[in-house]
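Scroll down for the structure; my scribbles are underneath it.
All protein chains but one are shown in place.
In order of appearance the chains are A, B and C, and numbering begins at 1 in each one.
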Amino acid sequence: MPILGQNQYGKAENRVVRITRDGATHHIKDLNVSVSLSGDMDEVHLSGSNANVLPTDTTKNTVYAFAKEHGIESAEQFGIHLARHFVTSQPAIHRARIRIEEYSWERIEHSGKGAHSFVRTGQETRLAQITYDGSAWEVVSGLKDLTLMNSTDSEFWGYVKDKYTTLPEAHDRILATDVSGRWRFNWTDDEAPMPVWDESYAQVKQHMLQAFAETYSLSLQQTLYAMGARIIDHRSEIDEVRFSLPNKHHFLVDLAPFGLKNDNEVYFAADRPYGLIEATVLRDGVEALIPADLTNL
Amino acid sequence: MPILGQNQYGKAENRVVRITRDGATHHIKDLNVSVSLSGDMDEVHLSGSNANVLPTDTTKNTVYAFAKEHGIESAEQFGIHLARHFVTSQPAIHRARIRIEEYSWERIEHSGKGAHSFVRTGQETRLAQITYDGSAWEVVSGLKDLTLMNSTDSEFWGYVKDKYTTLPEAHDRILATDVSGRWRFNWTDDEAPMPVWDESYAQVKQHMLQAFAETYSLSLQQTLYAMGARIIDHRSEIDEVRFSLPNKHHFLVDLAPFGLKNDNEVYFAADRPYGLIEATVLRDGVEALIPADLTNL
Amino acid sequence: MPILGQNQYGKAENRVVRITRDGATHHIKDLNVSVSLSGDMDEVHLSGSNANVLPTDTTKNTVYAFAKEHGIESAEQFGIHLARHFVTSQPAIHRARIRIEEYSWERIEHSGKGAHSFVRTGQETRLAQITYDGSAWEVVSGLKDLTLMNSTDSEFWGYVKDKYTTLPEAHDRILATDVSGRWRFNWTDDEAPMPVWDESYAQVKQHMLQAFAETYSLSLQQTLYAMGARIIDHRSEIDEVRFSLPNKHHFLVDLAPFGLKNDNEVYFAADRPYGLIEATVLRDGVEALIPADLTNL
Partner (left out) sequence: MPILGQNQYGKAENRVVRITRDGATHHIKDLNVSVSLSGDMDEVHLSGSNANVLPTDTTKNTVYAFAKEHGIESAEQFGIHLARHFVTSQPAIHRARIRIEEYSWERIEHSGKGAHSFVRTGQETRLAQITYDGSAWEVVSGLKDLTLMNSTDSEFWGYVKDKYTTLPEAHDRILATDVSGRWRFNWTDDEAPMPVWDESYAQVKQHMLQAFAETYSLSLQQTLYAMGARIIDHRSEIDEVRFSLPNKHHFLVDLAPFGLKNDNEVYFAADRPYGLIEATVLRDGVEALIPADLTNL
């Protein structure tokens, strides 16, 4: 008989908005929460018995109830509350994984009364993944869709040339990417002090942006490593960083047929294909735990 | 024989990035330009003769060549250069319509050398549509995907109730929308002074945000009208505004089954269906020219 | 005071699935229904009074109730029931427009009991738009995302060449497009016999496919006209057709640098930019009523 392997289930993409009222000043947290549970689940697959199955609908209800009971201090803290609950309250659940997307908002400045009007910033989506097996925690934070560009200080030359190579070397090119990144915290133990999640996120993002801007780049791989290394060097709470960086090609347009010189001024921003550069940067001595394929391609 | 009606053709979605170098300080314009031409085009439809057809590939080349020859001062100004060129240089082309999306970038602050590193703001997409028929101009600017929320000061009650009505009245609800807006300038004549496009855009966006924030709302229609009216009242260069505003429902979650009170704190952000409110606001005495259906639903 | 112009409101994207049981054999209709109402709506915009406003939530309820009360014989017939209801039951509503997307399913053949298992065909999305003002009907049917390709019998040459033209003439190219089409019925009067909506749709799609396949093409415009003319010629219930056809470029890859000949065998399928060809084809003597811009670019 075919064997059942790794399995998990839950309710994905629970969209929860939490408003906190401090008089006429409101605060907002806007999350997309996915719950994934594993454990003693052979029977539901083999015979259809749901005796061990907490319904996915219940996991959805729990997300909303916890937004009231615990509030949402940060995505990571909220995920920790949820993961602990499922593993400790359900004997058949041995592991809970909570994945969260967070959308950020800023206040609209205006001359009316109150402070309860917001506009979405629309920049990156913040990510958090919290996994708990009843004894140890794994927290991986991240972001996606942060689009960066250096309009100079990027080169690409000295590469291997085989019979299919036609690319001319470049000594001044645009370097652009949509950052997809994940970073793993070394906090695993309830007894140890937790990282300050929001401050950590803000600092990591800053280091990422600055490493991108300050690296004179001979390859996107070099820039990627600089971004990861800077985080490892400056943030002691983080042991591992993984990036998936598309090389969003900006091709210099040949304007010579029109009698025009294109001195690195006019570019065609291409869609597909694109380079895709992926790597892990680790603190010396630690084991890599973030999976290699962050995207599905 | 079936008759040929309105027709137009061109190259859509030309992605052009223009870098301007002011020493080590770079500036960036990032556009998506679509060209649409009309004129004496019966033969290409009826017999396939391309004798009057300027290839769409040529219109693409022209976009890139003009980014060099004229630079990109603003989306509107760039579209005016293009539209004028096609209509005045090609006898068979009687009308040109240029549609532009613009993506905005901000500088990355850092302590390295130079100022040529950017991060996309990711907020709204700016829009411009320039139409020229050889004698008069029509310029419609706009934006899409600007997501707004008021977490209070919105009500909805006193509506019609028929046999299919089950909605309870609301005296304190979230009001959220993704603004899709277009506004038409009254500049039509080459001899008249042009609006200052970028400043006008910034001001219109400000008025929009402030009207949204400052209107105590009894209906999304009321908020829409307030946004449009404020633009008409404050910006003499604009005669007409059209909005398409989805009512992005945030439903208060019923936490009573869990023994919890939800005092306007925890909401479910729904996807579909959504309300859709659309209207035009006009300066008194002018004719409406922006089409009614901005979106395809 | 700024003037209120054309306005409409309603609930968009109501996803309704209707199962009809004929013993163990089930039938399925899967629609996405958007309601848009206009009428005496000044007050809701100006003062926020909802006294004339049937809530969008009620329009949603009506969609689901009508799926039970009237069934869903076809998208068009269902839209007619809805539009008639809103206009005739609400004095303040003077026009109703119903837009419908329909997704098609086919049966899964299997050796078990019953006939209630389906797989989505995934090909085009069928469209219907029904508009009623209390006296006359306008029904526009359509489809989108029908992807077609001719791998030969397409040429493009003899076009205008200006200083920005670099395109070489083509005497054997791939012609590919995603059809977005709308066609308007001449049925407007309740007293006249209605078209047989589903049969008409199937026939129109057939004519479209065959005209695409059988036209030796000197331009995409010529193919477009042939598709529209064939519908007008063969379907007396239809007076007007509008197409928006992207020219999905397939570029022959230059393999000469690798010592290979590419005899129309290997192509790069490009994303952006793309040609965009749009036109109306009409029965002689009728007025064009389908708007020119089916897409937002």
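Here is the rule we go by: a contact is a pair of C-beta atoms (placed from the backbone, for glycine too) under 8 Å apart; a residue touches a chain by one contact, two chains touch by 3 or more.
Computed from a predicted model, the values in this text were never measured in an experiment.
Asks: Considering the complete complex, identify which of C:153, C:169 or C:190 is in touch with the unshown chain.
Replies: Within the whole complex, the residue contacting the unshown chain is C:153.
Asks: From the list A:12, A:194 or A:252, which touches the chain that is not on show?
Replies: A:12
Asks: Using the definition of touch stated at the top, determine which of A:22, A:191 or A:284 touches the missing chain.
Replies: Of all options in A:22, A:191 or A:284, contact with the hidden chain holds for A:284.
Asks: Among C:46, C:65 or C:194, choose the residue that contacts the chain missing from this document, as touch is defined above.
Replies: Answering carefully, the residue with contact to the hidden chain is C:65.
Asks: When the complex is taken as a whole, what residues of chain A touch the one chain not shown?
Replies: Spelled out for chain A, the touching residues are 1-15, 34, 36, 41, 44-58, 60-62, 65, 89-90, 92, 99, 156-162, 164-167, 217-219, 221-222, 224-225, 228-229, 232-233, 240, 242, 246-247, 272-284, 288, 291-297.
Asks: With the missing chain put back, which residues of chain B would touch it? List them for me.
Replies: Looking at chain B, the ones touching the missing chain are residues 163-164, 166, 257-258, 271-272.
Asks: Considering the whole complex, not just the chains shown, which residues of chain C touch the missing one?
Replies: On the side of chain C, residues 15-21, 26, 28, 30, 61, 64-65, 67-69, 105, 108, 110-112, 114, 116-124, 145-153, 174, 209-210, 212-214, 250, 253, 255, 257-258, 260, 262, 264-271 touch the unshown chain.
To be clear about the criterion, only the chains that are shown with their structure count from here on.
Asks: Just the number, please: Cα centre separation of chain B and chain C in whole Å.
Replies: The answer is 23 Å.
Asks: Please work out the Cα centroid separation of chain A and chain B, and write it as a whole number of Å.
Replies: 30
Asks: Just curious, how far off is chain C from chain A if you go by their C-alpha centres, in Å?
Replies: So the centre of chain A lies 38 Å away from the centre of chain C.
Asks: Multi-chain contacts only, two chains or more: what residues does chain A have there?
Replies: Residues 257-258, 271.
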